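The block underneath contains the structure these notes are about, expressed in structure tokens.
All protein chains of the complex are present and in place, except for one that has been dropped.
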Amino acid sequence: MNVSYHTKFGSLSNYEKGRVEPIDDDVKHYAFSNCFEIASKSKPYEKVVFGQNQIYVLECLRAEGESPWYTCAHDEFALVMDGEVEVHLIQLEAPQQVSDADKNGAVLVEGTPRGKKMGWMKLKRGHQGLLPKNTAYQFRSAKPGVVILQTCKGDLSIERWADICQVQ
Amino acid sequence: MNVSYHTKFGSLSNYEKGRVEPIDDDVKHYAFSNCFEIASKSKPYEKVVFGQNQIYVLECLRAEGESPWYTCAHDEFALVMDGEVEVHLIQLEAPQQVSDADKNGAVLVEGTPRGKKMGWMKLKRGHQGLLPKNTAYQFRSAKPGVVILQTCKGDLSIERWADICQVQ
Amino acid sequence: MNAPADLAKVITSQPDADLGYRSFELGGFKFRRDEYFAHITWTTRDGRPLSHTMDVANFLRALMRDVAWGFFYGGVNFDHVIGTTNHYKTVDLYCGSYNGTMKAAGVDRLENFPTEQIAATFQQMLDDWTNEGFDPFAAPQETGTAYGRKRGNNTAAITRARELAKRCVGLKDDLALRTDERGAPVNRAFADVPQDQPELHPEPGFENEVHAFNLFAFLSRSQVTWNPSFTSVVKYSYMCPTTEEHILPIIHANDRVEWFFQMCDEIHWDCADKTTGKPLARVIMKAGDMAAMPAYCRHQGYSPKRSMLLVWENGSPNLVYEIQKGESPEVPVQF
Partner (left out) sequence: MNAPADLAKVITSQPDADLGYRSFELGGFKFRRDEYFAHITWTTRDGRPLSHTMDVANFLRALMRDVAWGFFYGGVNFDHVIGTTNHYKTVDLYCGSYNGTMKAAGVDRLENFPTEQIAATFQQMLDDWTNEGFDPFAAPQETGTAYGRKRGNNTAAITRARELAKRCVGLKDDLALRTDERGAPVNRAFADVPQDQPELHPEPGFENEVHAFNLFAFLSRSQVTWNPSFTSVVKYSYMCPTTEEHILPIIHANDRVEWFFQMCDEIHWDCADKTTGKPLARVIMKAGDMAAMPAYCRHQGYSPKRSMLLVWENGSPNLVYEIQKGESPEVPVQF
């Protein structure tokens, strides 16, 4: 039989949030949130932690306009959940790189990033881009979008669990 | 695909008994027994109760030789589980019938049964015969067989639960 | 109290545009199905929304029995969450009320409905949700899939009448024997069961009294699984033999002691506490074994090969009142 399916994605303008239905537990222990809801209430490029496991985090970013330039001592990955986001990459020169190779999380590049242009990419919904370690990268998004970052918790990570999570 | 099946029946000479595997309960509450085991330890035509629910019983009989003549104020049914058992029926005259129409269970006919011969039937494994109320009936079985009786508990019913049931 | 016409009114939606199935409402319970699942939602005793998901094939197999048996004796658990309890004029529908944890947490819901109201809702749900080619009464190896979008129906299969002898199968004016001609061929798994009928030698005039039939042959021609018929009746003592294959689609919590006599092959039973669902025992039954299910247990059977089980029920109407008054014993026999 030939049936057609409709795959249901969410977006800033159209999402439906699920819920925890507690039976005999504290709903806070499920840290239940929604990336579109978080991004709809965030300022551009706030790195809102919405998943964390020891040093590792998943951050939810509202992509809107140009982000600052970031760099990080380890690889990161950006997954676009809504919108169209450009990622511009510069092979950062050593003095501007994170000096501590073990430092977790992205930091702002001090001053204007110096180094070879590596190129850029345009990510649409479902596209996941590599943010190689020790590069400088900038997001550019003409309209509001949503980016999920796979990274480690760093100086710029923002935690506001009580605001984003179902609490009862 | 054409596969053939072997339906596994039991018999006096060949049966495998299951068991209750208690987790957190008393095995006696399951009154677990086996008709072939009961019949292999019974005397001919002992009416061993192996199922009971208020006034109702299922009895397990070792059919061997000729039984006495029985009669009963209500219908009964005989199901043969092993062997070949003849059932002979006589339309019992009123004086020999059970005088109390509400009396439960079969009784022995006093003296020789008097009345019209109704006929007889030969029951093999899986055959179930009607023992109509107020008739006299007699089982005849050349070799040992097993009969299950659907009836009510009566004067001739024998209960020996501790002997027939799994107790631990 | 509502008039019967109202009671039988079923609250249902238009068919879903994609899936093709209707949703149903009964009191505070909502039911919907999709390709794989039945979804049941309710408001808990403490006022919160809660949901439950069941594989739809398992749900329909359970629903089929509940409908066909008129809610049966006692409790019919579809699984560890949802089920019904028969009060014989009314029926409880519950979610979580017989699940120890959910009950203790106050997240269960139980509502009592007039029998005709819940029956009408369940019948329509069963009919709407059962696709062409899926027979909820059939063994899994003998039917097509329950899954997917709505396609046709199988009304004939789900409205089979229960076969109930008044006195004994094969008597004049009573339940007829099963034959090829009557649409009851021998099942593949019982091809080796002898089909001979008993030798009957009635004297003239006693043809309807000198009566016997081949019960095993009768059962070998059963087209359904886990669906007892009545074959012989002594007062309120009912012989309810049935042929079993795969898993009993419900977890039965009888309100009285129930006896099983395994006539061939084998069935393994999981027995659990009726109120909480906690495991109590396993009962492994082979040909010739007899076992009682105590009235405090719920039971679910597993039959690896199609087998013949004699369910022996006490259908006395007085028993209902004795059960209500707590006078009916929970265990089969004291010894």
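We just call them A, B and C in the order they show up, numbering each chain from 1.
Please note the rule applied: a residue touches a chain if its C-beta (ideal position, glycine included) is under 8 Å from a C-beta of that chain, and two chains touch if they have at least 3 such contacts.
Note that the structure is predicted; figures quoted are calculated from it, not measured.
Touching the omitted chain from chain A are residues 3-10, 15-25, 27-37, 50-56, 58, 74-77, 79, 81, 87, 89, 91, 116-130, 132, 135, 146, 148, 150-152, 159, 161-162, 165.
Along chain B, the points of touch with the absent chain fall at residues 1, 3, 6, 19, 21-24. Within the entire complex, the positions of chain C that touch the omitted partner chain are 34-37, 39, 50-53, 55, 99-102, 105, 140-141, 145, 147-148, 245-247, 268, 270, 278-279, 282, 284, 302-305.
Keep in mind that, in the parts below, only the chains that are shown with their structure count from here on.
In terms of their C-alpha centroids, the spacing between chain A and chain C amounts to 53 Å.
Between chain A and chain B the centroid-to-centroid distance comes to 77 Å (mean Cα coordinates, whole Å). Chain B and chain C have Cα centroids lying 28 Å from one another. Touching two or more other chains at once is no residue of chain A.
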